[in-house]
Each structure stands twice: as structure tokens, then as C-alpha cells.
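Apart from one protein chain that is not included, each protein chain of the complex appears where it belongs.
Per-chain residue numbering starts at 1, and chain names A, B and C are given in the order in which the chains are listed.
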Amino acid sequence: MLKVLYFARLREAVGVAQEDISPPEAVVDMNGLMAWLAARGGAWQQEFAGSRPLRAAINQELVPNTATFKDGDEIAFFPPVTGG
Amino acid sequence: MLKVLYFARLREAVGVAQEDISPPEAVVDMNGLMAWLAARGGAWQQEFAGSRPLRAAINQELVPNTATFKDGDEIAFFPPVTGG
Amino acid sequence: MAVRVQTEDFDAGAEITRLRLSRPDTGAVAAFIGQVRDLSEGADISTMTLEHYPGMTEKALERIIQQAGERWDIFDALVIHRIGELKPLDQIVLVLVSGAHRDEAFAACEFIMDYLKTEAPFWKKEQTSTGERWVEARASDDEARQRWMEKH
Partner (left out) sequence: MAVRVQTEDFDAGAEITRLRLSRPDTGAVAAFIGQVRDLSEGADISTMTLEHYPGMTEKALERIIQQAGERWDIFDALVIHRIGELKPLDQIVLVLVSGAHRDEAFAACEFIMDYLKTEAPFWKKEQTSTGERWVEARASDDEARQRWMEKH
């Protein structure tokens, strides 16, 4: 199982702040997870199909989309950051 | 006549903070004035003969040693600045 | 080296005083203060809401400060970043760096800001007279970070 967090504009678009998910075993990296989430359709499709800039973190560290995760990890998706 | 000011280490070395001088007419630029002051001998010779770094200003503007002055100008000599 | 993420305002002057007096061989403190502007792309801002990713924010800021400390000879650094609802002219962020000399303090302070802008998980939402919108990331911020990878 994975804990997945969504932030800012993305959180508002999909209407979910946090969820626990269990994707199929074939989904092992962030690219795979994003494709699986996009397949939910609607806002998920719009946000995760690659047309909007998105950043990803695993266990609170920024990662590239090719990064792999393991059971129990904390995953986060969010738009490019705009602090400071 | 020129008003001449000396600052910091230079002021202490020559023992003069300010003086009014009337150099010969042949002395028209800072190089000439420095040579004329060096000719006073002693500390003047040591400070103005070129062996120590010296900065010069005319009417409160930094100038190169080739700068010329005119009667009534305020001249200043001082070591490289060390503020901040 | 310290990081604070908080809803409360901060006292930049008191933090500067504390940092500069903490080591008697400190000669320089470089500081940056960011505040909410009253204008965004021509629209008046009434409020700005700062969202963040609790846990990751602190980790990201601590890593940025640590990297600055490895790269420059500095004595101490502080980052305070506010979250929640802010108004125009409210302070958002404070970055302080102390050191023996100004060049290292300036460079580390600017480095921390450039990395904070591109790696620390904060997001701004503006409420303006024409509605609300999420602030878009600026390409110039990515470029500002990029130059630190070219130097040294």
C-alpha cells in the first residue's frame, strides 16, 4: 500500500488531499503510477497524462519520474513550487 | 592657493591634517604636486615619492595622478580606503 | 543553522541581532526579506494563502542550508518561512547568513533563496479583485538556480 498526497492546484483539481492506494504489481515507478492515476479519467486524466507540469516526491524527497517506490512509501504529487 | 587635506595613516606620518599651500606655477597636476611635497624630505619624502600606495581627490572626487587642478581647489591625499 | 515554518510573523531585526552576536568573530550578515506585493499581473491582491507540505518543507530547507554550509565558509544561517493566510505587505520569508566576510555571506544567502524558490514545497494562491488563482512558477527562478550548477 502507498500513501499518496496531492497539493495546491493539483489537490483542488482532483478533489483529493490524501489517499491510501494499492496499484497493480506492474506499477513500480512514478511514470507507471501517473499513468495508472490518469486512467481514472476526468480531472485525473487532465492532470496526470503529461500535459501539465507536475513534480513528484517519494518519502519527502523530490524524485524524477523514473524513480521507483516500494510498499509503504509516502508519495506526493504537486505543481512546481512557488514559495519565497 | 590650494587647500590640502591628509587622512588616516598618511596624516599621522606627515603630522599635518590640513594646510593651505601655493606651489610654484609649474606644478599643475597631482604627479607634480606629489613630487613637490616629497621634496620637503623626511616623512614627506617617504610618503609621496611613490613607494607607498596613495589615493588622491580633487574637490572630493577621486582622481588619477595625472589629473590637473586649479587655484582654489580642495586637494586630498589618503591611503587606500578601508571602510565597510 | 535553523529552519522555521510558521504562521506567525517574525522580527527580522531581532533575528539579525541574535545571529550577528552569536559569534564574536562574525564580520558580516547578509539578509533577505520577501513580502507580499499588493499587485499581481495588474490585479489588486486582497489575500495570499501559502500552502506547504509539512515534513518535507523542513527537510528541504534544512538540506538547502546544509548545502550552503558545505559550499561556503559561513558561520550560521536561518530560514523562516510563513504559511497560511497573508495580506499585502506581510512578510513571507527571511533568510540570514553570517560569516567572517561579506562575499561568502552574500553568495550563500542568494543560493539559499534560489534553491528555496525551486525546491521547497510551498505554493501561493492569490485572492484578487478578479478572483483567485494559483501563482505559476517562473522560468527565471529555474534559471537562477541553474547558475549555481555552472559555477565552481
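One rule holds in what follows: contacts are C-beta pairs under 8 Å (C-beta built on N, C-alpha and C of every residue); 3 or more make two chains touch, one makes a residue touch a chain.
Please read all numbers here as calculations on a predicted model, not as lab measurements.
Contacts of the undisplayed chain with visible chains (whole complex): B, C. Annotation: of C:Met1, C:Ala43, C:Ile83 or C:Ala100, C:Ala100 touches the absent chain (contact as defined above). Considering the complete assembly, subunit C touches the hidden chain via residues 11-14, 16-17, 20-21, 24-39, 88-89, 91, 100, 102-103, 105-106, 109-110, 113, 140, 144.
Contact residues of subunit B toward the unshown chain are 5, 7-9, 53, 57, 60-62, 76, 78-84.
We take it that only the chains that are shown with their structure count from here on.
A separation of 26 Å divides the Cα centre of subunit A from that of subunit C.
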